[in-house]
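Just below is one structure, and these are the notes that go with it.
A single protein chain has been removed from this complex, and every other one stays in its place.
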Amino acid sequence: MRPVLAMIKKEFLQVKRTREMLALLFMFPLIQMLVLGYAITTEVKHVRLIIVDLDNSRISRELVRAFQHTDRFDVQARDILLTHIGEYLQGWKAQMALVIPRDFGRLLRRGLQPDVQLIVDGVDGNTAGVALGYARGILQQTATQLSPAGHPVSYRPTAPRLHLQERMWYNLNLDSAQFMIPGIVVVLLTIIPMMLTAMSLVREREIGTLEQLLVTPMGKLQLLAGKLIPFLILSFAELVLVMKVAQWIFRVQMHGSYPLLGAIAFIYLFTTLGLGIFISTFTQTQQQAMFVAWFFMVFMILMSGFFIPIPNMPELLQTLTYLNPMRYMMFVIRDIFQKGSSWVYLLPDIGALTGFGLLIFLASILKFSKRIG
Amino acid sequence: MNQRKPAIVAEHLTRRFGTFLAVDRVSFRVYEGEIFGFLGANGAGKTTVIRMLCGLLAPSDGNAWTAGFNVRTQVEQIKQHIGYMSQKFSLYEDLTVRENLAFYGGLYHLRRDQIQQKKQQLFQQLELAAFETTLARDLPLGFKQRLALSCALLHDPPVLFLDEPTSGVDPRARRDFWGLIQSLARSGKTIFVTTHFMEEAEYCHRVAIMHEGKIVAMDTPETLKARSRKSSMQQVFVSLIQQQLTES
Partner (left out) sequence: MRRPRSRIAAIALKEFWHILHDPRSLTIIFLLPVIQLIMFGYALNLEIQKVELAIIDLDRTPASRELIQHFEGSPFFEVMAFRAPISQIETLFLRRKARAVLIIPADYSRQRQQGTTVDLQLIIDASDPNAAINISNYCQQIVEAVPTTRLAPPPAPFEVKSTIWFNPDMKSAYFFVPGLLALLLVMISALLTSVAITREKETGTLEQLLVSPVTPVEIILGKVIPYVLLAFLDGVGILLIGVFVFQVPFTGSAVLLAFLTLLYIITALSLGLMISTVTSTQQVAMMAAQSATLLPTLFLSGFIFPLRSLPWILQLISYIVPARYYLVIVRGIMLKGNTLPQLITPALFLMGLSTVLLIIAGKRFKTTLEA
C-alpha cells in the first residue's frame, strides 16, 4: 500500500503545484456548463427583418405592426425598394424580407386571397426554418383576426374537432437545461479522466521519470492505482461541483438517487481511465496523446446522443452507438436526473457499462507493459 | 579481487531492435564493491545493456543475473536490490527535494522514520540540506544530480546503476561526484556506471569498452593503458576504435 500512497500524494502535489492546472480543472467545466446552459436554446429571437409594404393600406399596416410587437423579429428597415432586398440579404444586413404586394388590402376585402411574400436567407438552415415558422404563425394569427371581408372579428371555433390534451412528463416547462446539463456532466466525466490519465502517463515517459518508476519494485498495478486514484478523486470532486452549480444556477432538478448515480459514475470511470491508459501505451509525446484523446472524444460525444439524438441518425450509425460506452452513461444520467429511474430500469445500461469498463480497463492494463521494449 | 562474489553476471547478452543489433553477445562479471565502467560512444549500446540488467528490457538472447537474480524471470526481486539513475536525472521538477525523496521512499516501502533517517544521512553526505524545500527545477545541475543519486540510494541497494551520471555537469561537480561514488564502493556497493568521458574511466576499478554493440576490451585502466602503451584512457579508446574500424 505504501508505494500507492506515495504515488497518490505525489500526483496531488503535482496538481497543486501547477496552479493553472487546478484552475482549468475546475474553471473549465464551470464555464463550459454556463455557456452550454445558456447557449443551448431552440428559440430563435431577434431575426432581422426588412419589410416592403407596397400596399400601405390599413390592413397591411396591421400586418407590419404584428411583426413589430414581438421580440422574435427586429424590423431593420421599412419601405425600401423591392430591388434592394437582394442587397440586404446578401450583405448580411437582414435575414428575412416580408413583401406585401400592391392592392393587397383591396384584394383581401374582395376575398380574392392575395399573396404575401416571405424571403428568407437559408444559409443558416436552422434559423431560417424556425424563423419562417414564426413568421407564418404571426401572419396566420393576424389572418384569423381578419374576416374574409377584411374586418377584424374575434376567432371562434366552428367545426367540431379533435383536441389534443398534452402532458409533458419529467420536464413540464420544456427547459433544455434539465436535459443538457446532465449530459455535460457525462462529457466532463469522459474528457477529464481520459485526458489527465493519458497525458500524465505520457508526460512521465517524456521526462524520463516513468523509467525511474519502472526500476522500482513497485508493481504495475500499484503504479496504475497510484496514478488513477487521484484522478478518480478529482473527477468525483468535479462531478459534485458541477452538479451543485447546475442545481444552483440552472435549477436542474435531481429526481433520482445520488448513491446510484455515484456508483454508476464509478463504473463508468473505469472505462474512461482505461482509455486514458490505453492511449498512453501507444503514444510517445503529450501532443500525440492529446490528439488521440481528441480523436476518441469527438466520436464518443458525437455518437452518444449528447446533442444529436440517436434516433435521428441513419440505421448504421445507430447500431454503432451501441459500441460507445458514453451512450449508456448519457442515458443513465439523464434518466436518473429527470425520471428518477431506479437501478432496475437501468440494468441493461449498467450491464453494458460494466462490460465495457472491465474490458477496456483490463485490456489497457495488459497493454501497459512494465518493460520498455 | 576475483575472490569476491559476482554482483552482476552477463552471458552472451544480446538485444535486437527489429533488424538492428544493439547489443551483441556481451559477457562480463562485476564483483561486489567494484566500480565497473562501461565506456563507449553514444549509441554503442551502453544504455541498452543497463536496461536489460535492470529488468526494463528483455534480452533477445543470452542471459544475465543482477544481485543474484535472473533478468528474465526475477525482475521484481532485481528491482528491490538495485538503484538506478538515468542520464536525464528523472526527477519531478515540480516537486521539492524533500517531496521527491519522500515519494521515492514510498515507492520502496520505506517507513517514514526510515526515510527521515536515510534522508539526514544523505543530506549530510551530499550537502543537500540547504535545498530541502527547493523545487527540483530550481536546483543547480550538480545538485539535481545529487538529488537523483539520493533517490536511487534511499533504499540502500547493493547494486547501483548510473547511466551517464555526469553528463552536462561542470568539472568540479563531476570530480566531487566521483569522490562520492568511490566512497560508496568502499562501503561495499557495486557500481555499474556508463560514461563517454574517457578521463572518468580512471576512477573505475575495471572498464569495458563497447563499440557497436560489442565489448572490444575489458580490464583495469592501468592494464589497458600499459597494454596499448598509451598514457590516458582517451588515447586507449581512440586506438582501440581505430583498430576495430581497420579490422572491419
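Letters A and B name the chains as they come in the text, with residue numbers starting at 1 for each one.
Everything below uses one rule, namely that a residue touches a chain if its C-beta (ideal position, glycine included) is under 8 Å from a C-beta of that chain, and two chains touch if they have at least 3 such contacts.
Predicted model, so just to flag it, every value in this text is computed and none were measured.
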Counting the whole assembly, list the visible chains that the omitted chain makes contact with.
A
Give the residue, chosen from A:128, A:229 or A:359, that touches the chain omitted from the document.
A:128
Of A:66, A:118 or A:229, which sits in contact with the chain we cannot see?
A:118
Looking beyond the chains shown, say which of A:56, A:70, A:171 or A:281 touches the absent one.
A:171
Taking the full complex into account, what residues of chain A touch the chain not shown?
18, 20-21, 24-25, 28, 31-32, 35-36, 38-48, 74, 89-92, 104, 108, 111, 113-129, 132, 135-136, 139-140, 143, 146-148, 150, 157-172, 174-176, 178-179, 195-196, 199-200, 203, 206-207, 283-288, 290-292, 294-295, 298-299, 302-303, 308-309, 311-314, 317, 331, 334-335, 338-339, 341, 345
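Methods note: only the chains that are shown with their structure count from here on.
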Between chain B and chain A, distance of the C-alpha-averaged centres to the nearest whole Å:
55
Within the complex, which stretch of chain A touches chain B?
2-3, 5-7, 9-10, 13-14, 17-18, 207-209, 211-219, 370-373
Could you please specify the touching residues of chain B with respect to chain A in the complex?
15, 17, 51, 54-58, 75-76, 79-80, 82, 84, 86, 88, 90-95, 99, 102-111, 135, 151, 161
